[in-house]
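As you look at this complex, bear in mind that one protein chain is not there, while each of the others sits in place.
Our next item is subunit A:
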């Protein structure tokens, strides 16, 4: 088709315009009626989704990818900064998925946040976040990507601290900003390195000119950025703390879109990484460590949102492992499928929380299978997809990753950790389902349980369809760029499945113990998991204390005390005072004093005379 590129370009621009327009109307119109959020924003996202399907289908049909460069923004001699959008496979696939998930979440949020007086502002924040995310994903140069990066960071801060009167929410928002800031240092370092060494921030130019250079330094910067944004081990505590925000925020930001921004950055810049074994090994080990560590932490959590948060962190570690395996396409596939079921899990948890009158502790839930069947069915579907049940969405990406891991000649330790984490994923998912759905209710009798509302069931159903079908659709539509290993022994092929079933079985067996008296097991074994590996305890106390103490030492003691008290004015004062007192205290009125001084001086002079 000769005008394919025009259609693609135009539909993408229309998508963007549809997304941006509610922001402008909210500025122009002073008073917004109560239903503005539903009428404008949710509708805008829905329309944008349908509009973005057009580029998706065109891309799947013809394989078209294009880059739109609009505006020559600024230049410093030969260094140009433009606004350009790259619509390649990654962004064309991701944008509709993000819009679909956001549409479901916004519809859910119109019920969840109904009693909030600032609901219009909430939706506007979510929309601005979405725009920033789209900017990040479609960026063709690092500058635009950085704009999107910082945009999602700021919106995450605002949205986590939505209930800002709550002290925990404020500290959680601050924690998010600080940890991501550490990652941003890496990103800015990489930006600087690329500006000075590669002379461009455009992706195409970077891919070509980086072939011959030693890319260790910028890649470490990128990995640091991904560690901060995607909550890898070392900069991970902000993600469980971010559950202080409302459930739609957790669903959108901290499950589907924002935590994958770091991984997306690495996927986007994977041509730079594919020849650098150091960076790849770093990713591999970091990801394996993250996935196992957070899975262990998730095993003993009692807050339903925290379980899902840790599972997000664990899946993001898995994505990092995939990048370390030099399989960016599989990581991207996992990003897309993960978005569906994780958002659905969060939405289900939101329904449960509201239904039980803001109860988030799974030890106080139970038997909800009979009371809110749609929600719990979706919870089960989401958990099964998370575990990698065959032919649900998670299977296509997760199983492919485990196969690639098993067939590679890389680090066996990373492999072992990842397999262990996979089985433990099944365990904590089962624990969550067991406590929430099964057995008898443990909550007070008069709970406002109601799911007969269209705003709840429609998003859940849409996301459930997505969870079931997305993996299949995506795998069938596009051939993977790297050919996967197709022949392997059966035990390798079935590893993921066997491990998952093993974890599931053991967890089921353990679940039978809950209503029987067993000898009491000492809690010492659980402390590592319940204290989140002691990481927040150590890090959040040690570093602030050290820096504050150091600054106090430098500021008050080294500068003020030293210069003003010990060497400056106060010393002179005290010194002179003591000398003055000594001098005037010699006079006691005795003649002995001056006579003896005279004779002593005389003797000294006489003695000195003979030398």
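Note that a contact is a pair of C-beta atoms (placed from the backbone, for glycine too) under 8 Å apart; a residue touches a chain by one contact, two chains touch by 3 or more; residues count from 1.
In this section, contacts and distances are computed from a predicted model.
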Hidden chain of the complex, named as in its UniProt record, picked from "AP complex subunit sigma", "Glutathione S-transferase", "NADH-ubiquinone oxidoreductase chain 2" or "dolichyl-diphosphooligosaccharide--protein glycotransferase": "NADH-ubiquinone oxidoreductase chain 2"
Contact residue for the chain not shown (choose from A:357, A:458 or A:576): A:576
Positions on subunit A contacted by the hidden chain, ascending: 576-577, 579-584, 586-587, 589, 591, 593-595, 597-598, 600-602, 605-606, 609-610
